[in-house]
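Note sheet for the following structure.
A single protein chain has been removed from this complex, and every other one stays in its place.
So, chain A:
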Amino acid sequence: MSAAVGAERPQVVSHVQQALSYTVFDCKWVPRSARLLCLGSAARGTGLVQLYELHGARLELLREIEKPKPIKCGTFGATSLQQRYLATGDFDGNLNIWNLEAPEIPVYSVKGHKEIINSIDGVGGLGIGEGAPEIVTGSRDGTVKVWDPRQNDTPVASMEPVQGESKRDCWTVAFGNAYNQEQRVVCAGYDNGDIKLFDLKTMSLQWETNIKNGVCSVEFDRKDINMNKLVATSLEGKFHVFDMRTQHPTKGFASVSEKAQKSTIWQVRHLPQNRDIFMTTGGSGSLHLWKYEYPAQRSKKDSEGSEMGVAGSVSLLQNVTLSTQPISSLDWSPDKKGLCVCGAFDQTVRVLIVTKLNKI
C-alpha cells in the first residue's frame, strides 16, 4: 500500500468500487460528462456495454446494451463532441460505431479483421486535433487497419505482413503526430516485441524497433501535437519511454526504460492535463504513477554529426495495489483532473481520484 506520509506526494484514493457480473475489458469516460462506459464479455459469450453515472459515492447504471459478440475495446476518439459515438472492436474482428442513444443498429459496421480486434484508437474527434476522423484497429491476425467512418467497407490504410510471412499478433495501436490535417502517425506493438511506426502521410514505415518483450500497450503523450514522447509497456514489467522529437537515421529514437514490477504492464495512460505524467497498470493489480523529466538537452550530435535524441528520466510518484487480478484498462477523465476509472479482471470497475496533481 502507498505511504501516506509525505504530504506532497499525489495520493491515489479509491472513490467508488463497483462489482460487475461480467468480465470487463475496457472502460472509458464519456467525454464532457460524469458518465462512464464499461465494455466486456458476459459469461454466456455475448458482449456487454454498460453506461454508468457517477452519483456521489456510487455508480448508477443508466443503460445496458447487449451485443452478439464480446467486445474487447472501444474509443470515443474519432467522433465529434455533439455525437459522442462509440467505436468498438469485438472478438470476431468487427468494427462498429454505435450511437448510444439508439444502439440497436450501428452507425458504421465492418468486418475488419479475421480475428479478435485487440486494440482500437481514434483521432480527429472530440475537438482535439485536426484532420479527418480516423479509427485504427490492431488485431490478432497481424494486421493494422485505419478506417474512416465516411468510407464503408475498406480501410484507408492497411499494414499487413508480407506475402508468405508468418503473422504476429498485434496487441496495441495508437495514433500520434496529428498536428495538422495531413500528418498522422500510427504506432503498433506486437507480441514478439516489435514496435512499428507508420507514417500515414507518406504511407510508409517510418521506424521500427524490438524491445525484447511482447508489447502490451503504446501511447503517445498527446495525439494532436508534433510527436513528443511515446511510452511502450511490455511483458516482464518493463516499459520504455521514447523521445520522438529527434529521429536518428540508424539508431532511431532515444529511449529510457524502467522495470517497474515483476508482472506484465497492461496499460499506460497519460494524464490529459499534463503530458509528462502517466499511469501504468500492472498484472499484479497495481497502479504506478510516473513523471517524466526532460534532460537538459533533448538532442545532441553523434560522431558523424547527425542529430540524435537524448532520453530523460522517469521517477515514480506513487504506487498502490488495488486488486489481486490484472488491471487491464485505465482511462483518465478529460474533464476533471485526477479522476480516472480502471477495470480489472476481478470483475470490478473502480473510480479513483489522484490528488495533489497540481503541485507537481
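Heads up, the rule we're going with is that a contact is a pair of C-beta atoms (placed from the backbone, for glycine too) under 8 Å apart; a residue touches a chain by one contact, two chains touch by 3 or more; residues count from 1.
Note that in this section contacts and distances are computed from a predicted model.
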Query = The chain dropped from view, which UniProt name applies: "Glycerol-3-phosphate phosphatase", "Pyruvate dehydrogenase E1 component subunit beta", "Dynein axonemal assembly factor 4" or "WD repeat-containing protein 43"?
reply = "Dynein axonemal assembly factor 4"
Query = Just one of A:Glu60, A:Glu130 or A:Glu293 touches the chain that is missing; which is it?
reply = A:Glu130
Remark   = Out of A:Ile65, A:Leu100, A:Ile128 or A:Val156, only one touches the absent chain, namely A:Val156
Ask   = For the full complex, which residue in A:Val49, A:Ala174 or A:Leu200 touches the chain that was left out?
value = A:Leu200
Request  = Pick out the residues on chain A that sit against the missing chain.
outcome  = 4, 11, 13, 15, 32-34, 54, 56-57, 80, 82-83, 105, 107-108, 130-134, 142, 146, 148-152, 154-162, 165-169, 171, 181-182, 190-194, 196, 198, 200, 203-205, 210, 212-214, 235-236, 238, 335-336, 338-339, 353, 355
